[in-house]
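A single protein chain has been omitted; all remaining protein chains appear in their positions.
Chains: A and B, in written order; residue numbering restarts at 1 for each.
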Amino acid sequence: MRRLERSRQEEVAALEAFRASLTRRDVLKIGIGAAVSFSVLDAVLAACSPANGPSTTSTSKTPTDTLVVAVEGDIDTFDPAFTVGSKPAQTTIQNTFDQLTQYKHQDKTVAGVSFTGVDTESIDGMLAESFEVKGNQAIFTLRQGLTYQDGTPITAQVIEQGYKRVFAAQGISYFLLSMAAVPDGNHIKALDDRRVAINMDAPNLLLMKNNTMHNTSSVDIKDVKAHATPTDPWATEYFKKQLAPGNGPFILDEYVPGDRIVMKANPSYYGTKPKLAKVIQKIVPDASERELLIKRGEVDMIMVPPVQDLDNLKQDPGLQVLTFPNPRNLFLEMNNKMAPFDKKAARQAVSYAVPYDNILKDVFHGYAQTNRSVVGNGMPSSEFSYWNYNTDLKKAADMLASAGFPNGQGAPPITLTVRADWQEAERAAVLIQSNLKKIGLNVSIQKVAFAPFNEQEQGRKLHMWIDEWLSWVNDPWYHMSWNVSSDSPTNYVSYSNPQVDALVKKWTLSLDVQGRLQGSKDAQKLVTDDAPHAFLVGPNWNVVLRKNVKGYVYYNDELNRYAYMYKS
Amino acid sequence: MGSTRLLLYAARRLLFIVPVLLVALFLTFALTRIVPGNPIDRVAGPYISVERRAELKHIAYLDRPFYEQFVLYLRDLSQGKMGTSYTTAQDVSKDLRQRFPATFELVTYGMLFAVLVAIPLGIAAAIKKDTWIDSVVRAVSVLGVSLPIFWLGLMLLYVFFFYLDWLPGPVGRTGTAVRFAQPITGFLTIDSLLKGDFELFWLAVKALVLPCFTLGFVAMAPVARMTRAVMVEVLQSDYVRTARSLGLPFRVVVLRHALKNAMIPILTIIAAVYGYALGGEVLVEIIFSWPGLGQYSYNALLSSDFPAIQGFVLLVTFVYMVIYLALDITTAALDPRVQY
Partner (left out) sequence: MAIDESRVIVPGAVLTAAPPVVGRFSDFVYQLRGNPATFAGLFIVAVIFISALIGPLIAPYDPYGVNLGDAALQPSLSHPFGTDQYGEDILTRVVVAARLDLLMVLSAVVASTVIGVTLGALAGFFGHYFDEGVMRSQDVLQAFPRFVFAMAVAWALGPGVVTVIVATAAINIPGYARLMRSLMLSVKEAQFALAAVAVGNSRWRLLWRHLLPNCLTPIIVLSTLQCGFTILEAAGLSFIGLGVRVPQAEWGVMIAMGLQDFLQGHWWIYTFPGLAIAFAVLGFNLLGDGLQDILDPKRRRV
């Protein structure tokens, strides 16, 4: 009852308030004055707009033995068997867990850019001091005296259990092994205390490469057992938000969800001790904010900087901008099972309509390579000569008509989905939308956050979308098994061509090096003609560092290895 | 006045909150079910076996009918558990507790600023009715009600951060990357002083200026208008004129008599504005990258994180209702006409 009273009073009061009206000329004058002064202020601001905004500083505010990195997202899971989405999570795992083997460093030059990267054809032992591949079996001999950071010895049995967990936990990581003809945990056997064997169903070139990724890192079975529950025997729930004790150059010191991930150097690391004492990864989801932080000297390094500001950042004497060309694909994906994209001619029409030059120059400002095939430049056997979808609106319109949609009539409205925080994708989408409108296709842009975007993509519910793919193994058949094979779980466009499937089957596990390269070219010809997606561009991997930060090595998985970095 | 009667009244009103809260919760629950999408897929990933997927569904109650899920949610709620967030993988109540201080500090200072500025301004305008002071106050008020709060924040950022570089940019509560404070009260301004860390205090204050002013300016406007309107009426009322004709000094008249009678509508509008501020601060937190509840709710909405959305709406609604409860009780205490 009182609520009625109050609300009536509230009504009265509110109406009384509205009576405090402006009935005087002075107020009108002030009102007009305010409006005018606003525009005057803007004109004044226009006249003296600063060129570069907030002041930059060349002095860093962080201590020399600590590296402060602004990362783009939070941890989705600390479990090596499950990692797929968050690069900061993967980076943390990569720095706290070592693998059996790893690539060797190599100085290289790609597309005119020189940097320290890795040679994906030459592998060194990491946890293993030596290894041997004979026929169907790869045998790894562990170093003496290895321990996890809590002192537990690392034996071959522990490694075997670790691999078994990768299969049993049913995350994504076991695919890396199953595609290399290691289909289950029984194929991993500890031969004795120091030697582990991985048995392949068929000898192939992929296993050793797949095995260098953090995904197959072994979690100590003792920790698994300590946190297992009856419904969750492999402790997957626990390791989602807790990092298991690792054996890498760094130890997780502190994790505050949504705020920071702090690592410190592992005093009992068996290998070369890191020069840094501490690494603070501050979670800053907004790219502009990360840029602000490094300009002010608050952080030493930022991940995923805004591409449109890289030229500006290069001018800053206190900063260095590193850009790494790589075989990454940025795809304009079209759902091959939804109209109008179930018709090849319609997909080709879209391919002719995309403004490739604009995307390369105005969206990526040159920090990208052209991409003309599903196998990008930098991956062996990449072949661009089959592609001729140069931007040609007339040809696009003709193709669209031949698909049965003259001037777009009869074509359903198209939803183009992009990830919400990805400015470059959004910009490219607007350009594409504008061109498609010119040939009569009605496209509306939808921005979806990371998690639901992945869900919809994996559920094959999207109509048209922009996504990128970088294969961590620089092998064309590894790449194509994920992208164009009709039974691949990540073939989200549902592309299906039996000839391509036959080629994938034939060459993926083959040992015939030359045959594989030639077969890849044949496959690319088919794929380019089918146009299951349009190849927009090959974006570079960009990192911005303060001038005094050294030692960045570009690995194919693009995860930071802090053990090699230091500040001068 | 009978303070026991007042307490009983307060207790009755408090009880009244519960059914409304329940229905509000039910509404939010229902809203989340309209949204398409299967949260399990997002949590577990698409490569798990059918059995494990069914298991996860069972743990999250998603295989039960709707009303059963609601009852289970209420049961968990009574134990302080609000469900596990899909994005942070911890209990939503923990998420909310972590982010509450940032928002609370921002809204408190913002509303304090608004009220401390609005009431004197309103009184001054009422007393000096139809002079230039009155006109300025009314112009500023109507401006404050007309400006979009997120745009005001952007403009202030541009002028004071980008152009003049006097204040920090949208980089969180300390305007800097690496300043970790162990919370005592949760208010950075208070905690830093308690620990004698003046540098942190100054950083916190500088970071608070723009967001609090943005929120405060927009909140101030309706309060100033209402204060002025009510004071005008009160000053013209019979008993005030009687008091003045009896020779009481103007200041006494204003402060003791007029203000007291003007209090109720003013408090009413402050409560209403607080409700507005609870919504407006979401926009402010987004603009200023403030690590509070507003940003949390925004991310939750974008990621379709149902438990987080439910938890946030529940918390905010509860706070809003408590504010109104406080208003009702104060009104009851002050207004002799109200029976309780």
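Keep in mind that, in the parts below, a residue touches a chain if its C-beta (ideal position, glycine included) is under 8 Å from a C-beta of that chain, and two chains touch if they have at least 3 such contacts.
These numbers were taken from a predicted model, which means no experiment stands behind them.
Considering the full assembly, B:V142 is the residue among B:L56, B:A125 or B:V142 that touches the omitted chain. Note on the undisplayed chain: of the listed residues B:A89, B:I270, B:V316 or B:I329, the one touching it is B:V316. Screening A:V279, A:L400 or A:A420 against the full complex identifies A:A420 as the residue touching the chain left out. Taking the complete complex into account, residues 3-4, 7-8, 11-12, 15-16, 18-25, 27-28, 31-32, 35, 38-39, 42, 45-46, 49-53, 288, 291-292, 306, 308-309, 312, 358, 362, 420, 423, 426-427, 430-431, 433-434, 437, 444-447 of chain A touch the chain not shown. On the side of chain B, the interface with the absent chain consists of residues 20-21, 23-24, 27-28, 31-32, 34-35, 142-143, 145-151, 154-155, 157-158, 162, 275-276, 278-280, 282-283, 286-287, 297-298, 301-302, 304, 309, 312-313, 316-317, 320-321, using the contact rule stated above.
As a convention for this text, only the chains that are shown with their structure count from here on.
Inter-chain spacing, taken between the CA centroids of chain A and chain B, is 37 Å.
Taken in their complex, chain B has these residues touching chain A: 9, 13, 16, 37-38, 41-42, 45-49, 52, 55, 59, 86-90, 95, 98-99, 130, 132, 135-136, 138-139, 141-143, 159, 161-163, 165, 169-171, 176-178, 180, 222, 225-226, 228-230, 232-233, 264-265, 268-269, 272, 289, 291, 299, 302-305, 327-328, 331-332, 338, 340. Across the complex, chain B is touched by residues 2-3, 5-6, 9-10, 12-14, 16-17, 19-20, 22, 24, 26-27, 30-31, 34, 45, 50, 53-55, 61-62, 68, 70, 74, 77, 82, 84, 170-172, 175, 231, 240-241, 257-260, 280, 282, 284, 286, 289, 292-293, 296, 298-299, 420, 448-452, 454-456, 458-459, 489 of chain A.
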